[in-house]
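A single protein chain has been omitted; all remaining protein chains appear in their positions.
Up next, chain A:
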Amino acid sequence: MGTSLDIKIKRANKVYHAGEILSGVVVLSSKDSVQHQGVSLTMEGTVNLQLSAKSVGVFEAFYNSVKPIQIINSTIEMVKPGKFPSGKTEIPFEFPLHVKGNKVLYETYHGVFVNIQYTLRCDMRRSLLAKDLTKTCEFIVHSAPQRGKLTPSPVDFTITPETLQNVKERALLPKFLIRGHLNSTNCTITQPLTGELVVEHSDAAIRSIELQLVRVETCGCAEGYARDATEIQNIQIADGDVCRGLSVPIHMVFPRLFTCPTLETTNFKVEFEVNIVVLLHADHLITENFPLKLCRM
C-alpha cells in the first residue's frame, strides 16, 4: 500500500500539436522502497467508432462495433528493473509526437459514435506477489492551424409561418416574424458563434429561444454507413416574452473536447450544425437549421 504512480504533463492545458514534443514527469511516491521489474510509458491515439442502435439494432450495436483505428502507438522503457528509494521519485520523459506513414493526428474529439482520444499510460511491472501499477492520463491534440484566411459566410434568415416546412396545419399557427443573421457559418473553433435575432412581431407570447448545437457523425463500414445527429448542448438566448423589435444577441461558445474542426475521412465524418429553436406559448416549436463548418485558425 501507499505506492502511487502519477503522470504530470508539462503543459497545464495538456494541448499538443503534431511534431511537438510531449514532455512531463512520472511521479512515484511511496513510503518504503519499491522493487520493480521495469517502468514503461506508452503513448496511444485511437479513433473509436460505434454504430448507433438506430442504424443497426441494439445487439449489433454492442457486438458489431467497428474496429478502432489506431493513429499512434509507441512505448518507451523508462526505467530498467531495479529498486526505487522511498519518498518521491520523479522520472522525466519526452515523447515526440510523430506519426508513421501517411497517418494524420486528428484533433481530440469526444462524441457519441466517434471518439478520438490520446492517452499516456505508465506501467510499472512488479514481481508476482505485488500488483502491477498502471496510470493513464489523457492529453489533447489540436490539429495545426489551417493556412489561409477564413472567409466569413454570413447568413440572414427570416422565420415566418410561411417559411416553415413539416407543418401539419399551417392555419393553426399564430402569426410571427422573426428576423436575424449569423455573422458566419464558417467558424473558428476558438471563437464563439455570433449573430443577432429580432422578434419583429409575434401573436403568441414567446416562451424561450434556444441555440442547439448538434453533432452529425457518420461512420462508414462494409455494409454502408450510419449517420446520426445528436445534441451537444442547448443554450438559451431568450427567456420569456422578449421585447419586440429589439435585437437579442446570438452567442455560443463551442465547448472544448466536444467539438473539433469539421472532419472528413474515408472511414468517418464529424460535422456540426446549429438549430435556432423558438418555443411559443401553446407549445409551438419552431426550428431553423444551419450547418456549420468549424476550423482551427
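Points worth noting:
Everything below uses one rule, namely that contacts are C-beta pairs under 8 Å (C-beta built on N, C-alpha and C of every residue); 3 or more make two chains touch, one makes a residue touch a chain; residues count from 1.
Here is the rule we go by: contacts and distances are computed from a predicted model.
The chain that is not shown carries the UniProt protein name "VPS35 endosomal protein-sorting factor-like", picked from "Mitochondrial inner membrane protease subunit 2", "VPS35 endosomal protein-sorting factor-like", "Septin" or "AP complex subunit sigma". Among the residues A:Glu77, A:Asp132 or A:Glu231, only A:Glu231 touches the chain that is left out of the figure. Only one residue from A:Thr3, A:Gln50 or A:Thr262 touches the chain missing from this view: A:Gln50. Considering A:Gly111, A:Gly180 or A:Pro261, the position touching the chain not shown turns out to be A:Gly111 (whole complex).
Against the chain not displayed here, chain A makes contact via residues 11-13, 48, 50, 52-53, 58, 61, 110-115, 192, 205-206, 209, 230-243, 246-249, 251-253, 255-256, 258.
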